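Sharing a structure, written as structure tokens. Questions coming.
For this view, one protein chain was removed and the others were kept in their places.
== chain A ==
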């Protein structure tokens, strides 16, 4: 049986854009030098990395020397959080984050707790948003870092990053945001956001896997996380992933160029699913805030549906979505994000799925997926 598999899990990862592949292939074929080498081959590679750094900086309103290339989002988050904690530990040991962060942030904060740091995990409201007054109250004299994601990877909620940055203006604490999910649909300008550190990755925006960067504002106290050679001004050791960095550059530029168009395309796709489910009288609700969220993420709660068989049945029916949260030994754990929004034992955390759109999703595909989702819900209830 040949079945079309519809991919609606772009928040997990995305396919490579053909133009990104096109930009990387000649590097794989011809440029192999180590950018740190002083000879011709090194210089040739170095130029590519420098050019990429410049274009990437431009795309987020930063300076080239504020870009530190990493192996991806997780490394960028670890570097930002552990690096800051180490660099700032003379000033204090308090860190503020939220309960709905990606595990790359949450587990890093938990690790720092075992190393003597104190972490405040901010609650969120039912839409998944941090309350500014709670944030304000959590700030202490010895707070050294605030790390809060821009847009949530499970429900798409956008956090008030600008407002938080304003609250922190008079405070010496550094402000980090993970913008990995937001970049494709939201304007990401570091100065407008007011952050000191920002994580970004290529593979969420049709770039290659294994490459990302950390924005580090000039003058920010910084302690490297990965040690070795003197690459990235001693901020991140390790030979540069030159083709990856070129692909990252291309993906970022394309994503920024097509952002508005993609955003409205994803909004249309959201509407198609929501309308179809309503027409079919499916009992469901949206987790998060449909109006003010990352448009490529749609998280739906189906009362009475067990998420494990639901995801399995959808995949067997040709629709690839996820529950957005972690798996252990392949089995789905209740979502920590939905638990934070609705309470620990909330049904939403066990009966919700995340649909996430991408570049190549057509209206026909999404209509077909909506049909399969509706059929599966009806069969399983």
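In this section, a residue touches a chain if its C-beta (ideal position, glycine included) is under 8 Å from a C-beta of that chain, and two chains touch if they have at least 3 such contacts; residues count from 1.
Heads up, the rule we're going with is that contacts and distances are computed from a predicted model.
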Name of the absent chain as recorded in UniProt (options "tRNA-specific 2-thiouridylase MnmA", "proton-translocating NAD(P)(+) transhydrogenase", "Probable membrane transporter protein" or "NADH-quinone oxidoreductase subunit F"): "tRNA-specific 2-thiouridylase MnmA"
Absent-chain contact - pick from A:29, A:114 or A:328: A:328
Absent-chain contact - pick from A:65, A:191, A:312 or A:362: A:312
Contact with the hidden chain (one of A:25, A:132 or A:380): A:380
Contact footprint on chain A, counting only the chain that is left out: 1, 308-309, 311-313, 315-316, 327-332, 379-380
